[in-house]
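A protein chain is absent from this complex, but the other protein chains hold their places.
Labels for the chains are A, B and C, by order of writing; each one numbers its residues from 1.
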Amino acid sequence: MQEHEVVEMLNTAEQGQFEVRTDLALEQKESFQGDGGEISGVKLKEWRRQKSQVKLTEVKILNDQGAQAMGKPKGTYLTLEADRLSKGDDEYHSEIAEELARQIRRLTGEMINWKRNALPSILVVGLGNASVTPDSLGPRVLGNLQVTRHLEGQYGDSFLKDRGLLALSGIAPGVMAQTGMETAEILMGIISQIHPDLIIAIDALAARSVRRLGTTIQLTDTGIHPGSGVGNHRHSLTKESMGVPVLAIGVPTVVGAAAIVHDTVSALVRVLSQNDSTKGTGSWIEEMDPDQQYQLIRELLEPEFGPLYVTPPDIDQSVKQLSFTISEGIHQAVFARNSQSLRPEK
Amino acid sequence: MQEHEVVEMLNTAEQGQFEVRTDLALEQKESFQGDGGEISGVKLKEWRRQKSQVKLTEVKILNDQGAQAMGKPKGTYLTLEADRLSKGDDEYHSEIAEELARQIRRLTGEMINWKRNALPSILVVGLGNASVTPDSLGPRVLGNLQVTRHLEGQYGDSFLKDRGLLALSGIAPGVMAQTGMETAEILMGIISQIHPDLIIAIDALAARSVRRLGTTIQLTDTGIHPGSGVGNHRHSLTKESMGVPVLAIGVPTVVGAAAIVHDTVSALVRVLSQNDSTKGTGSWIEEMDPDQQYQLIRELLEPEFGPLYVTPPDIDQSVKQLSFTISEGIHQAVFARNSQSLRPEK
Amino acid sequence: MQEHEVVEMLNTAEQGQFEVRTDLALEQKESFQGDGGEISGVKLKEWRRQKSQVKLTEVKILNDQGAQAMGKPKGTYLTLEADRLSKGDDEYHSEIAEELARQIRRLTGEMINWKRNALPSILVVGLGNASVTPDSLGPRVLGNLQVTRHLEGQYGDSFLKDRGLLALSGIAPGVMAQTGMETAEILMGIISQIHPDLIIAIDALAARSVRRLGTTIQLTDTGIHPGSGVGNHRHSLTKESMGVPVLAIGVPTVVGAAAIVHDTVSALVRVLSQNDSTKGTGSWIEEMDPDQQYQLIRELLEPEFGPLYVTPPDIDQSVKQLSFTISEGIHQAVFARNSQSLRPEK
Partner (left out) sequence: MQEHEVVEMLNTAEQGQFEVRTDLALEQKESFQGDGGEISGVKLKEWRRQKSQVKLTEVKILNDQGAQAMGKPKGTYLTLEADRLSKGDDEYHSEIAEELARQIRRLTGEMINWKRNALPSILVVGLGNASVTPDSLGPRVLGNLQVTRHLEGQYGDSFLKDRGLLALSGIAPGVMAQTGMETAEILMGIISQIHPDLIIAIDALAARSVRRLGTTIQLTDTGIHPGSGVGNHRHSLTKESMGVPVLAIGVPTVVGAAAIVHDTVSALVRVLSQNDSTKGTGSWIEEMDPDQQYQLIRELLEPEFGPLYVTPPDIDQSVKQLSFTISEGIHQAVFARNSQSLRPEK
């Protein structure tokens, strides 16, 4: 770490400008709490079902102003939080899966037209690298998924309709280092062949705080954006890029190492400012652009090694458990007994 | 097993008409040996490099007559055989990988135009189900593959050309029960996006004889055809269907249970015919169409369970070892030091 | 297949002596049905809980005579059967897991002394090879198991007792080709260190009939015996050999290829005997010892390849689903809310 860089970090940290990115809109929103928490163009709603252990928070980014402040596109970001989300408890697992199903139906009800007599075709995409534990959430959900689209080909055109089932298909395309292809390229190709009405993209996310790992599920109707996820997608998977609405379901499984560095610097600056003998330290501080700061910390950490992630050693259990909860939630959302129940809640 | 079915089996077995399919052209050819071995429209060539343990056999199906007799499309079927093919012996592995590379270059040299200044783009497809051991060869080869196509996007347009590397990409699309999509649909889509010049499709095959399991590699320029492979592909992956030439590389990892039944029946009929007190058994035998026979045996074995496969318990070791040999063979074939060496042998 | 061997097979098949081994006591019992079904020293009981889809069958081998007739040691063999046992249906899964828990408690209640104030220590052993799909049941159950024994070391001696939890430990020792050690050696060593009161051994079994694959769970208080299981254990895991009672839980995932051969021969012999022109075939039949017959068929099938197994291509789904059901059944059996409920049903 070179000195001028540290000086700059100190400067920006003291001014509260230093930001480390998070894939969770909720964390992004929380970072404004010190300013009263109100951001123009961003609406927050929190609730909890009676007796439920699951806390629901909806962040709506309403306009361009909100989008700029949040550093995320306009749309709805819904979070399910529960401390024991990733624990292997059957009863608990059922409650979360049910709530997840309810919210998938609600969000997708605003994205596509659920008709009783023309059930939509849905493609589930499991993003990430199956052989890197914290990035394996997407492929693992796919491993649990019960697809149906091929049954028409096997048992006749009316097979699904007769049973009130929609055509569910799924793919875990792998990551670019495995395929040599952008995930977006692979998906564009598949979409051009099978024409789904909706994409549900599952991805492991990077959070800002260790406390989020394995305790939060985020749903958003905005899809997947460049730079997000553990695998750092370079191309977007959105309605604009894919031509099909994309519901993204994500769970934070890592924290960028940059966030740890940032927290340490912030805490130090806070201490120095409050101590008589050190508060002068703040006097030589100048301004720095937040994106530059972020870039700086990343560079400090990754001279030549690429991005680094912080993850707890029991992440395998969390990812395994959550992949069941999410696949079960999708099953309940899309295979409800009759097409009526597939319509969103009023 | 019902009586009339067994009677029919006996009839057909005694007449030597009874055939159980194999994915190996070599085995198909061998089934004609009793007739002198000569089939019109089929050319056979066998050779062995000096001091090499690998036996090479090339079956060429030259015309429609040959195709009908063999039950396989026109084209070249090359077999590498070695008893210890799937054993974990480093030196041996190197020899096989080298020979495989030589033959990949030779066959693909007739399929596409290798130009020094315009290296082809190749897509490797790992067919099969990663979580069923004998069907996991394709996905495992993909797991070992070093793709390069994305490096241009990351390091600039001339990155590959400067190093004399061609653009290699790869995908393990999964099987229909996992994706709800035909593999052909997925690949058609991907091809429409990335426009490869050649597809190399890796698949686990069904052999006729247990002795072939893990001891044979088949290369063919005819691609993958419906009904072949452990996973029983329903659609073809060929130049006709994909618009791109397809080199198929396969290793037998299972024998259909029908083959075991057939062998037992054949042996019994042989005995009965030679014994004085039982040879009359043949007198009530009538003709039966070979495809009906095959279907019959399959039905006997699989009243409701789908196809059954016979496989040895150490198949995991064979598949693991061969997936290394094949990926290494592909690497040597396509990443030879300079583009000159990528041209086929004269 | 040589002629004299086939002749011998025919002889023995016609006399109904030809036996192919099964790991299921139920199937062994069924093979006597033609004789009226009564075997001295063997007691059969069948029942079904009200509205339940699970059929329960208990075969008790009471004495040496029964043991000899059945080819299995004295003890209790309990079978849970249900057609959709291995299907991924949450509600159904819960019913099976609950019934399994009830039966585990019942059987172990006769094997060890469950005391309210001194809960037993249980070691679960997942036998088999994790990388061969049909042999991976045991290791997969271990992967889902929530062990507790170490929590005392981490959180204090009374941690488990305070919560009414018993000390559960588990190991998936691998197979001999992976470890170079007999499984029995490994377990003897571990037992000498941790002194469990009970072993629960999970294993994939070989059935006689394809219809059993993935539809049956067998529990037995007799442990694991040489030659049983997909991996063909050479040493026994029993109270006698281990010094600790062993409850074995098994699911058939393969049928020996020898069984397929045998069925074909039997069907043929049946046909020949009923047809006027062929019934003389039986006249040259002589006696053969059943074990010799079995050996003969094995040799026909495995000249040099080792044993061969028949398995359906969707075995990965069955094994995955059943491993959850079994681990959940064990959890419910051993972690019931209070120690009282851990006592067997009256």
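We take it that a residue touches a chain if its C-beta (ideal position, glycine included) is under 8 Å from a C-beta of that chain, and two chains touch if they have at least 3 such contacts.
Because the structure is predicted, anything quoted here is derived from the model rather than measured.
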Touch criterion as defined above, residue of C:L44, C:L62, C:I112 or C:M188 at the omitted chain: C:M188
Hidden-chain contact residue, picked from the options A:E81, A:D135, A:E182 or A:D197: A:D135
Contact partner of the left-out chain, one of C:G174, C:G214 or C:G250: C:G174
Residues of subunit C in contact with the chain not shown: 131, 142-143, 145, 147-150, 153, 167-174, 176-182, 185-186, 188-194, 234
Footprint left on subunit A by the chain that the document does not show: 1, 3, 6-7, 9-10, 129, 131-133, 135, 177, 210-211, 213, 230-232, 257, 260-261, 263-268, 270-272, 274-275, 277-278, 280-281, 283-284, 301-302, 305-317, 320
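The working rule: only the chains that are shown with their structure count from here on.
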Same vs different contact residues, subunit A with subunit B, by half of numbers used: same
Centroid distance [mean C-alpha coordinates] between subunit C and subunit A, Å: 44
Euclidean distance of C-alpha centroids - subunit B vs subunit C, Å: 36
Subunit C, residues touching no fewer than two other chains: none
